[in-house]
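Take this structure first; my questions come after.
Only a single protein chain was left out; the remaining protein chains are all shown in position.
Right, subunit A next:
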Amino acid sequence: MSTYTQLEAISKFILSKPMLKSVFVPASRVFVNLGGYRKMGLKTQDLFWEENEVMQTALRRLPAEDSYKRVYRIATAFQASLTQQLLPKDQWIKPEEDTDYLIPYLLEAEAQIKEREELDNIVVKPRSL
């Protein structure tokens, strides 16, 4: 599985090349539309897999306000799923509302874990005195 750090690098690369951008950005719009989660009140980053250390760390560090809103969105979507209905159109998540609210925390948590692994496996050469 690729890490969030790799995903971030890939998306930056795509956005930096006009040709790639002109292909992938419209494709992503189609993907999101077919996915339909915005119509149930969810942001893209509400769908990320939660059961791992990086995500748990990021969720713990999320500001209380953002965390509350996230839980509210998930509860709303759950209700919409149970009742087999989409939300009214005015409650859909608009593209500009679908922010990267979790990514900075995910990247930081991943960087910390990576640094710890590097330091745990460091090979030290004795210094010549």
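Rule of thumb we're sticking to: a contact is a pair of C-beta atoms (placed from the backbone, for glycine too) under 8 Å apart; a residue touches a chain by one contact, two chains touch by 3 or more; residues count from 1.
Operating definition for what follows: contacts and distances are computed from a predicted model.
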item	value
Omitted chain, identified by the protein name its UniProt record gives, among "Toll-like receptor 4", "Cytochrome b-c1 complex subunit 2, mitochondrial", "RBR-type E3 ubiquitin transferase" or "Ribosome biogenesis regulatory protein"	"Cytochrome b-c1 complex subunit 2, mitochondrial"
Positions on subunit A contacted by the hidden chain, ascending	60-61, 63, 112, 115-116, 119, 122, 124
